[in-house]
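One chain of protein is taken out of this complex; the other chains stay put.
Our next item is subunit A:
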Amino acid sequence: MGAKGGRAFEGLEKAALVAGAGLLLGACSGPQSALDPAGREAAEVARLFWVMLAGAAIIWLAVIGTAVFAGRFQKTPLGERAGLRIVLWAGAIIPTLILAALLTFGLRLMPVLRAGEPALTVHVSGEQYWWRVTYRTAQGEVETANELRLPAGRPAEILLDSADVIHSFWIPALAGKLDMIPGRTNRLVLNPERTGTYRGVCAEFCGRAHAFMAFSVEVMEPAAFEAWLARERAPAAATADAGAFLANGCGGCHSVRGTPATGTIGPDLTHVAARPTLGAGLLANTPANRRRFVSETEKLKPGVRMPAFGALESDQLDAIDAYLGSLR
């Protein structure tokens, strides 16, 4: 390669470096970033990360600095006593003190991450490959799916378990992740502080559609949350005809409260049209996507238990889509 080729390669390398750094920094904010916290737990985790990063940077600089010093400036060997003293201090005592400080800093977070008298209890069950979300309120339970809404500034207790395999519940912007284990209830307390829309994911490989098991998280003003919960509690107020939905057996697996559809195998659809996403964070909730999800389920979400209804007549799919779209 000539000098010109070498320069071109250098330019390319630089561009790749800049692009890489841009990508890395771009990942620091947004709806699914632990470094852009919107809740108390995530803020603690982010602080822990920055402290650890600063500590690691200082240690790295000290080690590289010592190596440079030894290679460049200290040309004669040190005496045996001085060498042993360096090993004792730099190799044992200082690392022990640093580790003790970092360990204490990390352990200090343990009680913080569970603290708070909850104002709200939500039971979230992981199922292949979606989330069953049940609000436990004084007026009874309200079931929904693939969407978590929380009031800002109020601690929310999330009770986590699983109906099949191990899943993991992770909303990076709000808190660290916690496993959902069949036969065990894990408790997580969230303290969301900033209103906005965030994204939660399954953080433990749970099967073929694991990567398509997400949910949206909406942190709302408390009054707006109460209004939403009241709407969510109400039975379906469909304006379209439920005929095709019921005739094709959808109600065997899905519930639409206030109708003969009372299945509990799949997600509750009582207010499905009001949710931001379809198929557990897979698609935007638009009429075209709803129709696609019903007719190409397995193709969109491999391993899902719902069969694809692509064989239905077009007018049946239209009717189902119109009905789902009216479930607000």
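The criterion applied here is as follows: a contact is a pair of C-beta atoms (placed from the backbone, for glycine too) under 8 Å apart; a residue touches a chain by one contact, two chains touch by 3 or more; residues count from 1.
The rule is short, and it goes like this: contacts and distances are computed from a predicted model.
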{"item": "Name of the absent chain as recorded in UniProt (options \"Transmembrane protein\", \"Succinate dehydrogenase/fumarate reductase iron-sulfur subunit\", \"Glutamyl-tRNA(Gln) amidotransferase subunit A\" or \"Methionine biosynthesis MetW\")", "value": "\"Transmembrane protein\""}
{"item": "Touch with the omitted chain, as defined above, among A:17, A:70 or A:84", "value": "A:84"}
{"item": "Touching residue (missing chain; options A:32, A:134 or A:186)", "value": "A:186"}
{"item": "Among A:110, A:138 or A:223, residue touching the chain not depicted", "value": "A:110"}
{"item": "Sole contact to the chain not displayed, among A:29, A:66 or A:96", "value": "A:96"}
{"item": "Subunit A, residues in touch with the chain not shown (by the definition above)", "value": "80-81, 84, 92, 96, 99-100, 103-104, 107-108, 110-111, 114-115, 159, 185-187"}
